[in-house]
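As you look at this complex, bear in mind that one protein chain is not there, while each of the others sits in place.
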Amino acid sequence: VPSKLGPHSYGKSRIRLTKVKRLPDRHELVELTVNITLHGAPFRRSYTHGDNTGLIATDSMRNTVYVLAKDHPIDSPDAFALHLAEHFVITYPHVQSAHVGIEQHGWRRIEVGGAPHPTAFASAGNEVRRAGASVSRDGHFPRLPSGFPASLTAGLDNLLVLKTTDSAFTGFVRDEYTTLPETTDRILATNVAAGWTYNHPRLDFNAAFDRARATLLTTFANHKSLAVQQTLYDMGDAVLAADPDVFDIHIRMPNKHRVPFNFEPFNKEFANDVYITTDEPSGEISASIQRE
Amino acid sequence: VPSKLGPHSYGKSRIRLTKVKRLPDRHELVELTVNITLHGAPFRRSYTHGDNTGLIATDSMRNTVYVLAKDHPIDSPDAFALHLAEHFVITYPHVQSAHVGIEQHGWRRIEVGGAPHPTAFASAGNEVRRAGASVSRDGHFPRLPSGFPASLTAGLDNLLVLKTTDSAFTGFVRDEYTTLPETTDRILATNVAAGWTYNHPRLDFNAAFDRARATLLTTFANHKSLAVQQTLYDMGDAVLAADPDVFDIHIRMPNKHRVPFNFEPFNKEFANDVYITTDEPSGEISASIQRE
Amino acid sequence: VPSKLGPHSYGKSRIRLTKVKRLPDRHELVELTVNITLHGAPFRRSYTHGDNTGLIATDSMRNTVYVLAKDHPIDSPDAFALHLAEHFVITYPHVQSAHVGIEQHGWRRIEVGGAPHPTAFASAGNEVRRAGASVSRDGHFPRLPSGFPASLTAGLDNLLVLKTTDSAFTGFVRDEYTTLPETTDRILATNVAAGWTYNHPRLDFNAAFDRARATLLTTFANHKSLAVQQTLYDMGDAVLAADPDVFDIHIRMPNKHRVPFNFEPFNKEFANDVYITTDEPSGEISASIQRE
Partner (left out) sequence: VPSKLGPHSYGKSRIRLTKVKRLPDRHELVELTVNITLHGAPFRRSYTHGDNTGLIATDSMRNTVYVLAKDHPIDSPDAFALHLAEHFVITYPHVQSAHVGIEQHGWRRIEVGGAPHPTAFASAGNEVRRAGASVSRDGHFPRLPSGFPASLTAGLDNLLVLKTTDSAFTGFVRDEYTTLPETTDRILATNVAAGWTYNHPRLDFNAAFDRARATLLTTFANHKSLAVQQTLYDMGDAVLAADPDVFDIHIRMPNKHRVPFNFEPFNKEFANDVYITTDEPSGEISASIQRE
């Protein structure tokens, strides 16, 4: 059959790593999930001929993550992602580009007697910080000291937020399929996923992440929302305004509806007080916000 | 066939409720998942004869939760559970006992400019606070003002904690099935589930819960662990010591292993630094700790 | 603090095993998840003193599962559970009793050209077959050839079934909290979990399981249901009638509601045709059915 190989990728996903940094007065704890994807011309023949010459086993990618984690400080997931991606391009001349995506799982120090404990931690929840690094053999991205061009993304996922007021939804189409009443005061709950790209790979990744996250949260909290779309746009716009190093941002904000309970059969009135929590169906709102 | 009905129960689970309390200067947010179980002789005939006389539809239980939530302050999940359970016993003379279990999902105020926002919240994570109330028509439990005996439980689930040191595991059986080395310094990570019973239903539920949770965390953090079992026991023991209103406690602490990465093939040495995060298999440790 | 250790247990959960049996003309595939719990007086001191003398590391339990799986035929999960539980009681004189619970994950042969393939398989879905064996040092259960008493349970979980008719729900309490209309024809959908005990450990486990499962399914399909409770009872009753080796059975059947879509605003009529699929809230119905 006259078929051909189109876009393809291979790699290793869900490599889970815990690293403890043993400082004199306290330990630091880092927990990451790493995903690696490699591209390169020789990998085509695994698909087309079952010829694995040049193929780096995904098990070896996994080993590499743990081995490199030993000597790298992992001060930020971004720096470690960059280090890993660069490693693959430097080590294997036939690797055209490497992408490393990292999820960092948050831990907070347990408070004991009002003070943070030096070696005991509790999970900070489901929210995930993301970092992504792509290093190529050539291309138009800013170059690393090693000479290879690199592009960087960062983001967060599962940031579950809710505002109890300052959210309206009016003016939409009313026709034979419409039963939703207009409202000038509803709950807005959403599970924010945001991803942004940096203009270059030389920045204080933790400061940039903290700034973006704080800006997203502050804008969400203070927003007088006329639509989830508007809130989303203003959140993205605020991140671009807050940090010139952020090139663009993509945000997804599914609308996790809180449905007013119908008190009519019970001779009571809904007073923006008691809602049914639902997961589905959910509104799906997403957009990229870019610099002009 | 000569068969008979043994122990049975019916009710409604996963009733999800969001309540907003609109105070002058801020809103308060409560999110609960409610489970209800009713017992009573007439319910037997639904099983044995399909005769639903006296059966309270589980859909009506659901309605009841939302209707009662409107007028109840829900200052604590415990108080609301008690209120709901009592409601069923008072309202339906043929209900012998009612059990209400509530999970409270935590929300924290979003910080804006260093101050907690009055109407915007972020999820506090996966951890769940539990409250359970059983109200019976008769029995030996302490009685409510209404005259009905009530028993109360409280607890938490999904409290994911980790300590990077002060955990040893030595002295266990070494035989032909043993490959685990002894260790005097390992990571101890676990997902604590704890449930305790109160001696009576007249206490400050939030203060009691906070005390128990803080005691569990502090003991976990400070413990010099010779076995997960020992840490678990001492955590339960500390809760009993801290609060005479707690009658007994049950704790489950699955061992979420962090496995030392084997650096041998790479000519490096494991230095309690780089671990493989795993979910399975997991050690399963649980126990009740009781007063003498 | 004058506290004491109450009921406690320890063991290993989620030990996942794939075994291939290489027969001359085909391979057989078995996939199990094994959970092990051990009891014994010496284990108390791990809790109370951090003294692990006599403790069998849960990691060694894991090793034992794989090592014993090599030589055991694993013709049924029940036989392997029994073998494992007996192993722990025989091998360790201080083990008072051992419980092994096994979930078997189903695989079907892929059909190629109308014939089952000898070495390729597709998952049979989420449904899980369960087997449980408890072997004690003493007790009143029937004894194994080794002389140790044993008790056996079996069951299934995640058997998701739905009938489109022959399900009514009428005659229940109508009061101020009731909005659910009576119906003589609704969808009944449920996720059956059933567990039963055997009278003795010497039976054809696969035949007994297949008989119980087929009986549950047939009774569910043919039942003229007046309540989920009644369907559940009749399903359990039928299993007891079909197999004298089954001592009793416990069934849980959460009501996974299909809610009639309200066509009124659209000038159409619901004709038992279009339903909203929901997961929550769900009715919770469970019962044990026993021999007289």
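A, B and C label the chains in the order they appear, each numbered from 1.
Criterion: contacts are C-beta pairs under 8 Å (C-beta built on N, C-alpha and C of every residue); 3 or more make two chains touch, one makes a residue touch a chain.
Computed from a predicted structure; not experimentally measured.
K.L.:
Out of A:Leu144, A:Leu232 or A:Val274, which touches the unshown chain?
P.N.:
For the chain that is not drawn, the touching residue is A:Leu232.
K.L.:
Quick one: say which of C:Gln96, C:Thr178 or C:Thr278 touches the chain that got left out.
P.N.:
Going through C:Gln96, C:Thr178 or C:Thr278 one by one, C:Thr278 is the residue touching the chain not shown.
K.L.:
Tell me, which residues in subunit B touch the chain that this view leaves out?
P.N.:
176-177, 179, 265-266
K.L.:
Contact with the hidden chain only, please: which subunit A residues?
P.N.:
Those residues of subunit A that touch the unshown chain are 1-16, 35, 37, 43, 46-60, 62-64, 67, 92, 169-173, 175, 177-180, 225-227, 229-230, 232-233, 236-238, 240-241, 248, 250, 254-255, 279-292.
K.L.:
Suppose we count only contacts with the excluded chain; which residues of subunit C make the list?
P.N.:
16-22, 27, 29, 31, 33, 63, 66-67, 69-70, 107, 110-113, 117, 119-127, 159-166, 187, 217-218, 220-222, 258, 261, 263, 265-266, 268, 272-278
Definition applied: only the chains that are shown with their structure count from here on.
K.L.:
Using mean Cα positions as chain centres, tell me which chain lies farthest from subunit B.
P.N.:
With centres defined by C-alpha atoms, farthest from subunit B sits A.
K.L.:
Using mean C-alpha positions as chain centres, tell me how far subunit B is from subunit C in Å, no decimals.
P.N.:
24
K.L.:
Two or more other chains in contact with one residue: find those residues in subunit C.
P.N.:
Touching at least two other chains: 177, 179.
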